[in-house]
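Shown here: the complex without one of its protein chains, the others still in place.
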Amino acid sequence: MSRFPELTSGSRPVGVVSFAQYDNVRREGAHNEVEMLMPVVAEVFGSIGITKDDVGFICSGSTDYLVGGPFSFVTALDAVGVWPPRAESHVEMDGAWALYEAWVLLQEGEIDAALVYCFGRSSPGDLSEILALQLDPYYLAPLWPDPTSLAALQAQALIDSGKATEADFAAVASRSRRAALSNPKAQVAYDRTTEELLAEDYEVTPLRRHALPPLTDGAAAVVLAAGEKAYEWCERPAFITGIDHRIETHSIGARDLTVSPSTTLAGEKAGVGHKGVDVAELHAPYAHQELILAEALALDEGVSRNPSGGALAANPMMSAGLIRIGESAKAIWSGQAGRAVAHATSGPCLQQNLVCVLEGV
Amino acid sequence: MSEREPVTMMAAPIHLDYVFTAGVAQSKNLHGLEEGKFIGQRCPKCKKVYTLSRGSCPTDGVPTDEIVELPNTGTVTTYCVVNVPFAGQSIEIPYICAQILLDGANLSFMGLIQEMPTDEVRMGMRVEAVWVEPDELGPTMASVKYFRPNGEPDADYETYKEYL
Amino acid sequence: MSERCAVIGVGQTVAKAKREDVSIAGLVREAALAALDDAGLTFADIDAVVIGKAPDMFEGVMMPELYLAPALGAVGKPMFRVHTAGSVGGSTAIVAAHLVASGVHERVLTVAFEKQSDSDAMWALSVPQPFSAPLLAGAGGYFAPIIRAYMHRSGAPGDVGMMVAVKDRLHALKNPYAHLHLPDISLKMVEESIMLWDPLHYLESCPSSDGAAAMVIGSERAVGAATAETGRPPAWIHGMAMRSEPTMFAGRDQVNPQASRDCAADLYRQAGITNPRKDFDMAEVYVPFSWYEPMWLESLGFCDEGDGWKLTQSGATSMIENGDIPWNCSGGVLSSNPIGASGMLRFLESALQVRGLAGEHQVADARRALGQAYGGGSQFFAMWVVGAERP
Partner (left out) sequence: MADQAEIYTADHVLEYPYLRSVGPVVGAFLTGLRDGKVLGTKGTGGRVIVPPTEYDPETGEETAGMVEVGPEGTVTTWTWVARPRPKHPLPEPFAWVLVRFDGADTSFLHVLKASGPEAVASGMRVRPEFRTEGERVGHVKDISHFVAAGGAP
């Protein structure tokens, strides 16, 4: 048997070999971004016994508006210490896309390993106002719609289509928060029944508090290694056998909000359906979005969905997507899963989606 | 109605409020400033002393956790004279904006030079900090009003050439 | 293992202080549609879109790629957003090229833009941050002391910067897309312009522009198809590199940063460049303040350290004076500066030259050219080499 799995995307096997994340908290009051990242970077290297000198590329994901000033990624670099100078890049996107950029570079064979990191704090500002700035600046942003209201429009459309009910949303939240009880990094975890959750008041109809993600400060990092290097640093690397991302049109009034065609397409390109899936870590900030994503990826009942608790357990901006990849990799490393699907999203109502299939050998 | 000019521009004011956390290391620096003192932090690996550290050694990526109290004096490593007014800037132009290397520190920072004609500033000039009145001291760089020449002979280029 | 790739289409908008005739989408589409047209393609032929721009605060739109996806024909495709400060236009092109070099895609559209007239660039770049010194001096206030250090180190006479300011503006007169067209430009005019950040005069600094740039990067197969369709040659990518170093650290050489030298060394290794002055026919280099020409001449190995100003002084970098190694024939950043797009314009102009399509500012028989961009506190570097020959 080959030491490497068959690849749907790319031609060079690249594995997730290390993952670390900050404690997801409502408000990290003591430490600034650099101080949050330093221990995460130290852990992601230290846990596999390597240093920054062992990676040939560094890529990060973050966004200035969460920090309230331009060039927030620049000072964050000081958490790594890019000296001597390094090949380095930054995306104004979730760290999952930074991982994609690193994966692309690793395909070319010039380098064998890369560090990917990301950070996002929701506590310094008002996330509902900040995220409104992601919207069309002429037609949408001037109305300041908050992300929860936009998600609620999607949830109502899902109900109107007959595909799901409020009880289905509550069931997702109940299962996710229960699973989160065994995730030491979870911010919100509890054991409550669907019925208990349905007794909550609406935040905005048809979404109750349980269907919303928490506000989180967090950070995460991953090390990718190609070929034999992956085995040098990890007994059972989580190889990326498929990875793809797609975007939809922006205006939510020009989309069918009850489906996620970009996820479906990315999933097909990444070969999700080629073999059975054991674990799926879906970046669904709102409970109903997990239902849309599971349908888009045609996941069957046997798939363990969000065993980490998903974004309902902790939702650090620009990081929750990369954390889905990290959690999926952990499931591979431990042997708990042979094949896992990780998903990341960006933009209002699942506008942009990335799907990453991980396999152990 | 249609005789009016077509709409070509749109106002889109944005106002966002934030609360920043300085972090552990920066808070130590700020605490020093509040007491009228400069605080440096030494990297445990490279032993360099950083002023205004955000908590990490920029080259080693490790916490700079050793506190070093720095003196009030330093050297102008390089400078420029600003002749253009900036929004929110109340200093009278022209003014000197200089990189100042405090004695004992391994990193310079940008500071304002006053109490001298702008055309007499030079690289290597020795300066000292002038602080605001004690009751005006706060956890901010604004506690330092400006720097001014302290009368010492200019520093030799060799002593600061690595800190331009 | 990496695949050959080339620029098969370029497009740019006219740069202006205020492009008040378009929306943000209108601006980026102008460049993107021109690039597609140049490549003989439509949105439907494109596999992925990579977009770059400097801080979102210029336009007050967070992650504007989300809003711009349909405007760039990206619906149903991968869309990627790069932000590496001032070097972003260059690194965006490099990220796009890697998508092709890695074999992942055949044709990638890459776009960079800034519509900074929606706000005020100086404001957006110097948003005062709590806990920091209340000394605002703008980008020039950051770079002027570094320039002074260069002058001190190299012993350059004080007028070299002004020579660059004149030379690049004379070049710009040959480029219809340039923002600044100053037919009367002269050393005297530069000298008499206000001294903004001593030693930098107003006319030694870049303008603030609205503008966008776009390129289509294709695989070897896509190159064949495009050339057959349009009859226009490609610009083959012979090498590309990025390097970063921290903003501030003890002993940092801000005049000639190590990251710049390392980036050039990696690039030249890939492209087989041993003598940049001889091996290149021209270069498009990010010179937002006049003195950065002699500084980068040295850092990029076009001469020995300390001699950059002599090269400028000799006219070697001027196409007006038939210099042997013309720099910034487009007029450079000193003539057009839509910040997020400025780096991509350097890459784009280098491609135009080796394709022989630069019009009035074409360097005769340009076969190999350098495109360079830098950003942050001279700490982020992106560079590529393009050539007329297939590597």
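Chains here go by letter, A, B and C, matching the order in which they are written, and residues are numbered from 1 within each.
Everything that follows uses one rule, which is that a residue touches a chain if its C-beta (ideal position, glycine included) is under 8 Å from a C-beta of that chain, and two chains touch if they have at least 3 such contacts.
Treat the numbers as computed from the prediction; the structure is a model and nothing was measured.
Asks: In the full assembly, spell out which visible chains the left-out chain is touching.
Replies: Per the contact definition above, the missing chain touches A, B, C.
Asks: Just to verify: which one of A:105, A:118 or A:157 makes contact with the chain not shown?
Replies: The single option touching the absent chain is A:157.
Asks: Consider the whole complex, including the chain that is not shown, and state which of B:32, B:58 or B:74 touches that chain.
Replies: B:32
Asks: If the hidden chain were put back, which residues of chain B would touch it?
Replies: Considering the whole complex, chain B reaches the absent chain at 1-2, 4, 6-24, 26-28, 30-32, 35, 139.
Asks: Considering the whole complex rather than only what is displayed, give the residues of chain C touching the chain that is not shown.
Replies: For chain C, the residues touching the absent chain are 18-26, 29, 43-44, 57, 59-60, 70-75, 117-120, 123-124, 127, 129-131.
Asks: If you put the missing chain back, which residues of chain A would it touch?
Replies: 29-30, 68-69, 124, 128-129, 132, 137-140, 142-146, 149-150, 152-157, 160, 202, 204-207, 249-254, 257
Quick note on the criterion: only the chains that are shown with their structure count from here on.
Asks: Just give me the whole-number Å value for how far the CA centre of chain A lies from that of chain C.
Replies: Measuring from centre to centre gives 33 Å for this pair.
Asks: Distance-wise, how many Å sit between the C-alpha centres of chain A and chain B, to the nearest whole number?
Replies: Whole-Å distance between the two chain centres: 38.
Asks: Indicate the residues of chain B shared as contacts by at least two other chains.
Replies: Residues 12, 14, 20, 22, 26, 57-59.
Asks: Residues touching two or more other chains, restricted to chain C: which are they?
Replies: Within chain C, the residues that touch at least two other chains are 60, 129, 246-247, 249.
Asks: Quick check: in the complex, which residue numbers of chain A touch chain C?
Replies: Answer in residue numbers: 9-12, 58, 63-65, 68-71, 73-75, 77-78, 81-93, 97, 100-101, 104-105, 107-110, 130-131, 133-138, 141, 244-251, 261-262, 265, 346-348, 351-352.
Asks: Which of the residues in chain C come into contact with chain A in the complex?
Replies: For chain C paired with chain A, touching residues are 1-2, 23-24, 54-57, 59-70, 74-85, 91, 95, 98-99, 101-104, 124-125, 127, 129, 241-247, 249, 257-259, 262-263, 266, 376, 379-380.
Asks: Spell out the residues on chain B that touch chain C in their complex, using ranges where they run on.
Replies: Where chain B meets chain C, its residues are 8-9, 12, 14, 20, 22, 26, 30, 46, 48-50, 57-59, 77-84, 86-89, 91, 94, 97-99, 106-107, 109-112, 118, 123, 139-142, 144, 157, 162-164.
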